[in-house]
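Of the protein chains in this complex, one is absent; all others appear in place.
On to chain A.
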Amino acid sequence: MTPLNPRYRERLLALVILALVLFCPPVLLIIDRLPSSNIGWLPGYLFGAWTVIIGLTAWLMEHPKRR
């Protein structure tokens, strides 16, 4: 029932913005156009960015001083 800790709120919002930046076109277009001899960098990048976001969320959510 306790309200969110302001610092936690700010970090969470920053993380959401990071996720949006990583998963949306401007960055994706850059990654997509990187030269590659294989299937392209996009799938690898998406899974990598996804892992980073999940890791950061886990760190933030499991932080004991969250609230």
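Here is the rule we go by: contacts are C-beta pairs under 8 Å (C-beta built on N, C-alpha and C of every residue); 3 or more make two chains touch, one makes a residue touch a chain; residues count from 1.
As a working rule, contacts and distances are computed from a predicted model.
Visitor: Using the UniProt record as the reference, specify the protein name of the hidden chain from among "ABC transporter permease", "Pyruvate dehydrogenase E1 component subunit alpha", "histidine kinase" or "Methionine synthase".
Guide: According to UniProt, the chain not displayed is called "histidine kinase".
Visitor: So which bits of chain A touch the chain we can't see?
Guide: 1-4, 9, 12, 15-16, 19-20, 23-25, 28-29, 32, 37-40, 42-43, 46-47, 50-51, 53-54, 57-58, 61-62, 66
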